[in-house]
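I have a structure I would like to understand better, so I am pasting it below and will then ask my questions one at a time.
Here's a slice of the assembly, chains where they normally sit.
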Amino acid sequence: MAKVFARPESLVDMQNHYCPGCTHGIIHRLIAEVMDELKFADRAIGVAPVGCAVLGYMYFACDMQEAAHGRAPAVATGIKRVVPDGVVFTYQGDGDLASIGCAEIVHAAARGENITTIFVNNGIYGMTGGQMAPTTLPGDKTSTSPYGRDTHKQGFPIRVAEMLATLDGPAYIARVSVHSVPNIVRARRAIKKAFEYQIAGKGFTLVEVLSTCPTNWGLTPLEALDKVAKDMLPYYPLGEYKDVESEAGAKK
Amino acid sequence: MAKVTFNEERCKGCELCTAVCPVKIVVMADRINRRGFRPAMVTQMHKCIACAACARICPDAVIEVEK
Amino acid sequence: MSERVLMKGNEAIAEAAIQAGCRFFFGYPITPQNELPEYMSRRMPQVEGTFLQAESEVAAINMVYGAAGAGARVMTSSSSPGISLKQEGISYLAGAELPAVIVNIVRGGPGLGSIQPSQGDYFQAVKGGGHGDYRLLVLAPANLQEAVDLVTEAFDLADLYRNPVLILGDGLLGQMMEPVLADLYRNPVLILGDGLLGQMMEPVEFRKLPKRELPPKTWATTGMRHHPHKNIINSLVLDAPGLEKHNLHLQEKYARMKLNEQRAESLHCADAEVVIVAYGSTARIAKTAVMSLRQSGLKVGLFRPVTLWPFPVNALGELVPKVKAFLTVEMSAGQMVEDVKLAVNGARPVHFYGRMGGMVPTPEEISSECVRVLGGVR
Amino acid sequence: MTFEVVMAGFGGQGVMLMGQILAYAGMVHGKQVSWMPSYGPEMRGGTANCTVIVADEAIGSPVVAHPYAVVALNRPSLDKFESAVRPGGVLIYNESLISTPPTRSDIKVVAVAANQIADELGNVKVANMVALGALLEVTDLVPMECITEALKKALPAHRQDMLAVNLAAIERGKQAAEIP
């Protein structure tokens, strides 16, 4: 019998610590699949964030650094400058990337730093127990927006892909989702493209992945996938926001 | 013929795989595993079309699919 | 043949770093250390190194983290407010045991303060401005020759102990020009800038210090093709016993540093009744005071810590039974004086004289303070 | 011996370079030297000064409260530093921009019309060198050949043609200082 689907080799064979049904696990696996396919695990250097993926350094079968909260793009920049032929990526949550690390990601993008960022947007601070993220949807209740996010006082969600796409530095920026199998397949494609662009030296690449946090959303894993489809997609349209290879960079 | 294998001790019982199986053969077991979760399993393996949807959505890489 | 070349402190430090093999510099502009990154921006491309102006000091120190973790000799520099912003990153460097050299050309504080020289960041440097139990090796040069030599040392010590090293200077050291010994001049290639000598220095080769044996960086994240197992750079240890173990390991390392790396210079201490304790720029001013007091026949000496951490308690301790009192002089409200007191441990009086906010003490002030102390112990 | 000189003026009058030339010349002369800049609180269009020390012994503080000599290229500098000159010291001031002369009598005061002379030389930028010339004349800090070598070093390759006018400025400064 032939393997149709097996655990990728670049994903260390161990139990991860994510909550049941948390899509962090899917995104990890997709990265590992791409690492396998493009065969760059032996020259990959990943940067784990502070967030639920903080232990990410254990899961990828490649060299890893654990960055300070929000600073993964700076850490990755330091690495990439030292190992220019390495394949350097950051894995960051929305609190990490869009809140405390906002300057670092904008500048890594503006510099066209030749790294790949996988940006996991679950609209919440998972690790610290469900506080509001910059990407929390208006009206959503979190442990620091207990009456629902009031845009008047707490502002509006940031659309990271759109914002960074205004810059000249990035080579590829896309938003994908993992709330269904077809979307997972598309997400994998985007991640692969991002890494291919990095390997080809085209510049900064970022894939924003809509993800779930069943635990802090107070939903079952399946309900959480539903929420992505119903609530998140309208606010965060999927598509490629920048692609130097098809310079229109049109949303698809 | 297709075969789906679950690394049962790794399963967290999230049920995502059950929802995406086009032939609805993935179900949750009654027993619990060592970590306290009810693992997923396939009851009627012969119906499996080896589409790997279950494996693709599993966040814990529990599932292997062969054909 | 050694010649003297006239250099600006900030630029001498930068060139020394390059000659020590530093090929990566990440920084952010701030007075009074701007000539350092500026020099790097001109020089690094010439040696195929990287100069990158980071978006902030926070980003800079984290770029240093990444580069150090990938095995490079890497440096950053800043001045007081910028160094405060780096505190989280410095704690991470120490926690993950990454070698790197950080330069603080201290200015007047607190807050925005001023751009004049100060020594008000001593506590931050030696006690740890960041969180947790960690230590930096802290080197305090008093003149440019020493700055050049200590920069080389700094990179070696960083690699030897896998620990960040801080060079604590001040606005005087960074901004002044004075001669530095060099083995040879090379062709001028740096001509640029606005007509200030400091900006058109010819590249020079500083005198070489003996080479140290350094451990290979087998832990660096250069990609697994370069090493058999996956390397991880990390400071997270979630379980308490594990983190305590890591801390004990760090403390053991710090104990080794204390044992091996204390450095100090003594001047006229053999028969001194009063010993002035001062570091960095203040020490060179105190030296002038000591020389003139000696000329007046007064028995005073100067003890100058070169390593601020580890503080040279051994050498200072040896002086305690011999002298009657100490006078600590700083450009601060009194910070190093606590370490002097800890070393003296009540056995002798420890006096303090300080200026703040960019005011530089004069040799005359120090002399008269010293005379007062002498009067008290006689 | 230790000589400290403070050179002060508006930003843009070239006091920093003047000081560096002197320090460089001192080094060429085999002395211990130091140069230390200071920028006024008004960083733009404000005042700037530097301290140069030329000494036989290792130099302690690169800044001093009471220098041996002061070169003041403008009014605010004179106001600030006149009283600082050590008794018996030297004060060079730029007559072109300072109308009321200094009042100290315990020091040697030399007026030099630096801007005017520089203008005459066709380059107002060398006013600093005129003042430096006056200083060298009155103090004999370093021999002229060291200054010449320093100037050569200081001028970038594509500006070596400026050497002549700089030397001329120094010469005129020396002459101006001779007279009183």
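Letters A, B, C and D name the chains as they come in the text, with residue numbers starting at 1 for each one.
Assume a contact is a pair of C-beta atoms (placed from the backbone, for glycine too) under 8 Å apart; a residue touches a chain by one contact, two chains touch by 3 or more.
Please read these numbers as outputs of a predicted model, since none were measured by experiment.
Asker: Any idea how many of each chain the complete complex holds?
Answerer: A x2, B x2, C x2, D x2
We take it that only the chains that are shown with their structure count from here on.
Asker: Which chain pair shares more contacting C-beta pairs: A-C, or A-B?
Answerer: Of A-C and A-B, it is A-C that has more C-beta pairs in contact.
Asker: Hey, how far is the Cα centre of chain A from the one of chain C, in Å?
Answerer: Averaging C-alpha atoms per chain gives centres 40 Å apart.
Asker: Could you give the separation in Å between the centres of chain A and chain D, each centre being the mean of its C-alpha atoms?
Answerer: Each chain's C-alpha centroid was found; their separation is 61 Å.
Asker: Do you know which chain B residues sit against two or more other chains?
Answerer: none
Asker: Would you please write down the residue numbers of chain A that are in contact with two or more other chains?
Answerer: Nothing qualifies.
Asker: Which stretch or stretches of chain A touch chain B in the complex?
Answerer: 1-8, 11, 15-16, 18-26, 29, 178, 180-181, 184-185, 214, 220-222, 225
Asker: Write out the stretch or stretches of chain D touching chain C in their complex.
Answerer: Touching chain C: residues 16-17, 20-21, 23-24, 27, 32-37, 39, 57-65, 153-154, 156-158 of chain D.
Asker: So in the complex, which bits of chain B are touching chain A?
Answerer: Contacts found on chain B: 1-3, 9-10, 12-16, 19-20, 35, 37, 50, 52-53, 55-61, 63-67.
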